[in-house]
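Can you read through this structure? Questions will come right after.
Of the protein chains in this complex, one is absent; all others appear in place.
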């Protein structure tokens, strides 16, 4: 193989592996996504002791099949990419490596059962493929709304954290270790379970005073969920409106969009906008 | 019966069965809806072993009464409709058939108890009648808002699914089979129970690390419910505004819109607006 | 007492009992509200067996004190009001009677313990007094928002009812009586517990298929709470906007309010509005 041929091969492989414009590239993505999903299902099902003992040979075979497949893919990615170290140290490069490493390590250390769960992280690789789909714009809207209100949400979460520590401590004094609130960390855990309205019931107040105080905490938790919801609603409404307005009219003078419904003059160039 | 008479009868029956404009058609709808509701209540009550054993004769009698009634209705529908195959293969045609089939099958295979539950699907038939009521416009608003944000909701649900798999796997490693998290599917089930703030308590973390991680998951679940709620709020707000505007009128003088329902003069030019 | 004196007395009593403008009327309201609250606390504490047995004499004494007080008030209300039958048959007339009846009935039928709980309904009487406070405008806003979206909420609740029946029936088939889902009504109860994210855990799925289906129901419940919330948010936003606008400017010509911020002419009379 001449260097010229090698270069052409590299470029062709790059187009297939990293892009999704060609039919071959699309096919590669579809196969990759199904391999990821199937290998993750394999890990999930294997964790069940019942199936694990009965079909152990098949699980091992399937696991090695996917590992070799992903190893081949990993080597090809390194081969075709120009700046190899950049890819290897990138977020997806590390995830790609983590997806194949546990199986090889299990050869050296046979008992490392829990390490196998790292293979679940293969799921992250699905995001790379999804990046190419049309869903990205919707996901972007969600991400923008979250970012725009991230500071408000941080203040909200700090307030929740302080609240939960104080509530947990008070409850520890009220109920005490004899009713399941064995120390303050456990009481704080109970406060989180109650304030978020999860309510396992593994720990619950037994004295009258404790039940009264717990009732107040519940109504508090039931009410303050309105805060993050209100923040997000306002954010989405604002985004929605901005989108609605931007589709409105075009200035004939400077051809720019984004005018308010009641605008009579272009806010960018001062030209008159037709009000039809 | 001459073909002419048969044709007139068919048309008259069609008007009664499929439409609700005539008094006879309305009466038919009311009888049908009560038959459906009563037959569903019969199925629900019959499932209780206590009543089942005591009044078995009455349940069987009632069941056959409704089955024969619905069979008669089904035959009449096929008789009166013009394109018979289209009706039979339509969604409501299949539901109509499923509503009567289980009782006949129980004659051939006496033990098919669980099959009887299919009769609950008769409830679907209520929707056909409701289609004719005035509630349809409200239901439409709800449906439109759901459709308009269906893509955002799909992205949200995919994110939830991925989150739940990752959280479940991590919790499986933290708590392990000895604390109730017997395999990854069970851990994922726990993650769903916790993230949605349902919190049965059939499985709950017992170690300190597990309770700390669970607390984070709960606060996460408590916070991200704001996302679908924010999406829907923005959608309903937009629809509300659009509806408000669509009822508005145009000033004959300056041709501008956006007048309140009670306005008698144009707020832009002062001209009179027709109040029709 | 001459008829004239009796008339003056009646009017003075009416002002005290039914109105709250005079100092005596305000004092009467404050005493009444505290009597109601204390008598309700008495009923609640009395239900506790521990206190009931120990302080039975005091409970009986207190109960008769409040009953005689409310009886006197009831007689005075009938005496001072002009159209006696209208008051007696009105909502508050019936509540006033129900507040005193159970204690008298307990004289005739000593064992009617549960009847005593009807006395809790005295709480309703608090609303009559609250009607006079400044809180009424806020309560009105809430009531209006609920009324304005009542049809949407009714459609939503009907959909929930149908959903819960279908989910309950499917779960009855999946899990069956051996796992706690003993009949369809119980399964429907489980469906409500799960869909509303309450999650008692008294009944919970035990098979893998059941847990998978339950997970879907939970995520469904977690998502569709966005619907009523979105409806109410949109409603409150609209009301908020309307209030903001109505406080805006006054037409110098016809002195009417409620103009939009961008309005230059009065929408009621066509006069020019000052834009300051």
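In order of appearance the chains are A, B and C, and numbering begins at 1 in each one.
Operating definition for what follows: contacts are C-beta pairs under 8 Å (C-beta built on N, C-alpha and C of every residue); 3 or more make two chains touch, one makes a residue touch a chain.
Note that this is a predicted model, so its numbers are computed, not measured.
Taking every chain of the complex into account, the absent chain touches A, B, C.
Touch with the chain omitted from the figure is made, among B:62, B:102, B:185 or B:199, by B:199. The chain omitted from view is touched by exactly one of C:6, C:22 or C:47, namely C:47.
For subunit B, the residues touching the absent chain in the complete assembly are 197-201, 229-230, 233, 237.
Residues of subunit C that touch the chain left out of the display are 40, 43-45, 47-49, 114, 117, 120-121, 123, 126, 135, 138-139, 141-142, 145-146, 153, 156-157, 160, 164, 185-186, 188-189, 192-193, 195-202, 221, 225, 228-229, 231-237, 239-241, 244, 275. On the side of subunit A, the interface with the absent chain consists of residues 151-152, 154-156, 158, 162, 165-166, 169-170, 172-173, 177, 182-185, 188, 194, 197-201, 204, 208, 211-212, 214-215, 218-219, 221-223, 225-227, 229-231, 233-235, 237-238, 258-260, 262-272, using the contact rule stated above.
Operating definition for what follows: only the chains that are shown with their structure count from here on.
Subunit A and subunit C have centres, each the mean of its CA atoms, that are 42 Å apart.
Contacts with at least two other chains are made by residues 156, 185, 188, 197-201, 221, 225, 229, 231, 233-235, 237, 258 of subunit B.
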